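Removed from the display is one protein chain of the complex; every other protein chain stays in position.
Labels for the chains are A, B and C, by order of writing; each one numbers its residues from 1.
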């Protein structure tokens, strides 16, 4: 089962960290309906993260709880991609990020319904509905913003450009993913790429936007615990209270 | 000695928290000379904070070190004024804050040279030179910005307005200050007001700026551990690593 | 012509007034002001707890808190919709909030300093809100009454969650207990102020209470509600093991109620007038979100117009 734990941890950390970023939007969205929608997406992701982290603690033999894993791991032990840890920026950036991430998660969970790990397969089954909604939500906004006003078109395009360097990492195959795929627990990220990005491309075109060219640089290493500058600050904020009271219950 | 410790803690926390904010400027200042100058001010304040916190730990009978006090106290136990905990904003805001705070500290330390606490008197003697330099530095910038371009005049004026609600709190007399003044350890903040604000007013006028009118609201309660929103995040960032390794040496 | 008589008949019979019914302009304006203020309070009320979403000390609590703040946004939406049935629109009401022309509950001008404040807000603030709101479920204006039924159901859920946060803290470490007690100390008096200034006895002076009561908008006086709240909370505080910060608080056998000490109305008026610890911060935060989102809302409007035009062209073809 040692191949399953680190693989699932990557998925769990993606969901947890993105939920954390979405939590920052609440009370800051462009309209109240959107405060609710982003809270909803965040809650779904947090729910996924909680079940997956609990599963990691069972599988890796440490018996750690979801909270042990969320609050008492250091930056180098987090396995999420860089996309989700980037600072909250404008709404255009957020919708570009959500469209990309949800499109990835749709393909991911669709495939993982056949995981040999029953918990992961169960999460995938339930989460697929959630992330399909997330993808639709982001799709609607990208269409509105791309094909809305001149300003919104420009800002949405900037959002796409800003997200572009973080896309490739979602589909990187690493040792962990290979082993998990081999064992039937996971799926090779590279196999999700065409379908996921196909959806993104279709939306971008319908929205009268332009797909960003190949970025000058691309993020790497999140799955190996190599993170970008915002991650340490995110963890400081997320973990500070829990770490200030070791052993306490809440 | 119990009257001295909480009084000195307020002074120490002001210096510590402002040093923390100034640390955020380094590599973000308008020119390299200013990166150095703000680092310098921050270093002076950090130096003051370290000696004063160490003194608090001696006087309050807990034997806590400077690091115990900086890293292992919670928000409600910090006694700094709200002015210093506000988030880093524009350079105009920072110069308005520094002018105000340094003007206050100049009068404070001038008076505290006669403190009955020999450590506090010693810090005051040394720090008076430092904060006089800080005040001069801020004065020069407020003059340049106020009497520079139209844009800089406007931004500097906005900085003054943004700082205005936090000024009164510096000069609030509370029980702690009264007891410390009574005992000859401290000085009543209200007695520093005219001289400190006199300097600010003179600079504002020379800079062709306008003194902000009475603000609609004013900050209160920092010395009683009632802080504003940014404080918790500041502490999370400052304390996270230290709290992640309780008992470790660095 | 007989319709203005209908309004009085409906009120008399304790029936609901519905949007299409004729109603006195003063009734309409009173309701708009009250419902809007209530909606604004829900929206501004997202901030003090929203402040803790990123720092909640367990994932379970984080999820509960996110859902709670989301509920508050939902309450704001129902209430703005209820106000809209009276002929104003949400954008206009938000403008009044942002310009300071309309108020929100002063309780949200206090800061949330520790995690325990999330418990105290749920327990005390939501508790006081429910006490104020339950009678509004029988308000004479139908849409408001129906919105309140939905809101109250969720609020009582939030109140239990707040109680549970404090319950857990009071059974935790010494630091956690101190945190809970400190939160209770800070939130107790402001929550008593939530019922508004005295509106009975000598202190009451020409408020809206009498008219609102006659119209079936208000059912109890501020002081009655406050007393009910105190009577409800004291035993809960005992159960929690919290000491409420009022040395004069004691059971009065004769009155059959708890006596409590005098409220600092100077503080109340000061905060109401804008000089509270967080007034400026709350409005600045809210305005910033609104202004930063303007381009998004404009885009949505423009897109909807384009879509409608496309559909017209489509059906014309």
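Convention: a contact is a pair of C-beta atoms (placed from the backbone, for glycine too) under 8 Å apart; a residue touches a chain by one contact, two chains touch by 3 or more.
As the structure is a computational prediction, the values presented were derived from the model and not from experiment.
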item: Partner chains on view for the chain not depicted; value: A, B
item: Touching the absent chain when the full complex is considered, from B:50, B:73 or B:199; value: B:50
item: Contact partner of the left-out chain, one of B:13, B:66, B:107 or B:169; value: B:66
item: Touch criterion as defined above, residue of A:126, A:178, A:193 or A:218 at the omitted chain; value: A:218
item: Interface residues of chain A (partner: the chain not displayed); value: 74-76, 165, 216-221, 225-229, 232, 236
item: Residues belonging to chain B that touch the chain removed from view; value: 16, 20, 23-24, 26-36, 39-40, 42-43, 46-47, 49-50, 53, 66-67, 70-71, 90-91, 143-145, 147-149, 151-152, 155, 237-238, 240-242, 245, 247-250
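Assume only the chains that are shown with their structure count from here on.
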item: Chain-level touch network, classified as line, ring, star, complete or other; value: complete
item: Whole-Å gap between the CA centroids of chain A and chain C; value: 35
item: Between chain B and chain A, distance of the C-alpha-averaged centres to the nearest whole Å; value: 41
item: Multi-partner residues of chain A (each touching 2 or more other chains); value: 237, 240-241
item: Chain C, residues touching no fewer than two other chains; value: 55, 175
